[in-house]
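All protein chains but one are shown at their positions in the complex.
Right, chain A next:
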Amino acid sequence: MSGANGTTAPTPLPRVKAADVSQVLHTPPKTPAHGHGDLAALAERHGLTVSGARPPLPEYLRQLWARRHFITAFATAKLTAQYSQAKLGQVWQVMTPLLNAAVYYFIFGVLLETKKGVADFIPFLVTGVFVFTFTQSSIMAGTRAISGSIGLVRALHFPRATLPISFCLQQLQQLLFSMAALVLILLAVGVPPAPSWLLAIPVMVLQFIFNAGMAMIMARLGAHTPDISQLMPFILRTWMYVSGVMWSIDNLISKHHGMPSWLGALLRANPAAVYIDLMRFALIDTFHGSQLPPHVWLVATGWALLVGVGGFIYFWKAEETYGRG
């Protein structure tokens, strides 16, 4: 810091003398000897800033960018720590999504037979499960991002958006493992590799932005009302059942002619359904573009931007309150 500041402040300061205070040793201290004005003026004269104030949005973005290495390191560390005590170790990264898919196949494919009329049901189902799980676990992790890391929030100073974003990144890494498993499944059931598989990348990017926005919204809600995390599993499960994870929205709409058109539109505008169908379109050759809702890329981008940017601003607005209580 510059020493110049110190020499340019000749005004004598009112101070509490030690002797004054020791006289009131056994009684609560009287009002401080220096008033509000003096201290605030002193702070201003030396360019001191209020501790813990919320930085303006551009500054906040800059701080967040400066912490990008922490975001990735934290996500990777969490992911590694997750299975570090298991004997099979990181094999579980791939095993867990595969087992999940097997359970859903057993229930919905074998027992309930929702596979009727759906071509390539196994990849159809597995893609749906993996893509939805990405959103689902990002939101769950986001809900606990602040409340579950309260120690970190109270110990260190960093833009708090680091936490929900980092948790989403962890889920993205998890999704990449799942996608590796999915490629194995696709090849096993005879879906040919195609250039359209590359479309999976923009889908994941858009979905990641959407998830990060959702996670930030939920992080703020969860930080102030921890009860939300008890409620979320039910909301998320309902969401999963209406998102066409294990059945085809397209089939449902074409089968039920009496269904009001707004309901069909609503089912198709559901962001989870949009990302799931885009991913199926990218990966499965029998899933045609005709099964996609109109303007699907526009809708996918719109959701990502709306929730991503909106969620970020919503989260930032309460930045200084995280960790209270």
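As a working rule, a contact is a pair of C-beta atoms (placed from the backbone, for glycine too) under 8 Å apart; a residue touches a chain by one contact, two chains touch by 3 or more; residues count from 1.
One rule holds in what follows: contacts and distances are computed from a predicted model.
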Q. Quick one: the chain not pictured, UniProt calls it what, "Copper-exporting P-type ATPase A", "Tetratricopeptide repeat-containing protein", "Aerobic carbon-monoxide dehydrogenase large subunit" or "ABC transporter ATP-binding protein"?
A. "ABC transporter ATP-binding protein"
Q: Taking the full complex into account, find the residue in A:Ala43, A:Ile235 or A:Ala265 that is in contact with the omitted chain.
A: A:Ala43
Q: Would you indicate which residue among A:Leu125, A:Val153 or A:Leu182 is in contact with the undisplayed chain?
A: A:Val153
Q) Considering the entire assembly, which residues of chain A contact the chain that has been omitted? A) 1, 3, 5-7, 9-19, 21-22, 25, 28-29, 31-32, 34, 36, 39-40, 42-43, 46-53, 66-67, 69-70, 73-74, 77-78, 80-81, 84-85, 149, 151-158, 226, 320-321, 323-325
